[in-house]
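The complex appears here without one of its protein chains, the remainder shown in place.
== chain A ==
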Amino acid sequence: MIKVLFFARYKEVLKQEQLQLQWQAQWQTLGDIRAHLVQQGGPWSVLEDPGIMCARNQDMCRLDTAVQDGDEVAFFPTVTGG
């Protein structure tokens, strides 16, 4: 299983802040997880945002960062704190 979190605009558009996905052996990177979600169509296209940021186990990472079963990943829009 993999836990996926969404924040800010993505959370609102998707009307959910987290979900669990059954692990799929072909997944290698966070980009693969994103592609799997986008493929569901409808509101999931929000994740095609070119400014998308992501984290693996609460560390900022890139879409080409490796992912593994049991990870917690997060997708969110460009951060705007400060």
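Here is the rule we use: a contact is a pair of C-beta atoms (placed from the backbone, for glycine too) under 8 Å apart; a residue touches a chain by one contact, two chains touch by 3 or more; residues count from 1.
Following the convention adopted for this analysis, contacts and distances are computed from a predicted model.
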Chain not displayed: protein name in its UniProt record ("TRAP transporter large permease protein", "CbtB domain-containing protein", "Probable chemoreceptor glutamine deamidase CheD" or "Molybdopterin synthase catalytic subunit"): "Molybdopterin synthase catalytic subunit"
For chain A, the residues touching the chain missing from this view: 5, 7-9, 51, 55, 58-60, 74, 76-82
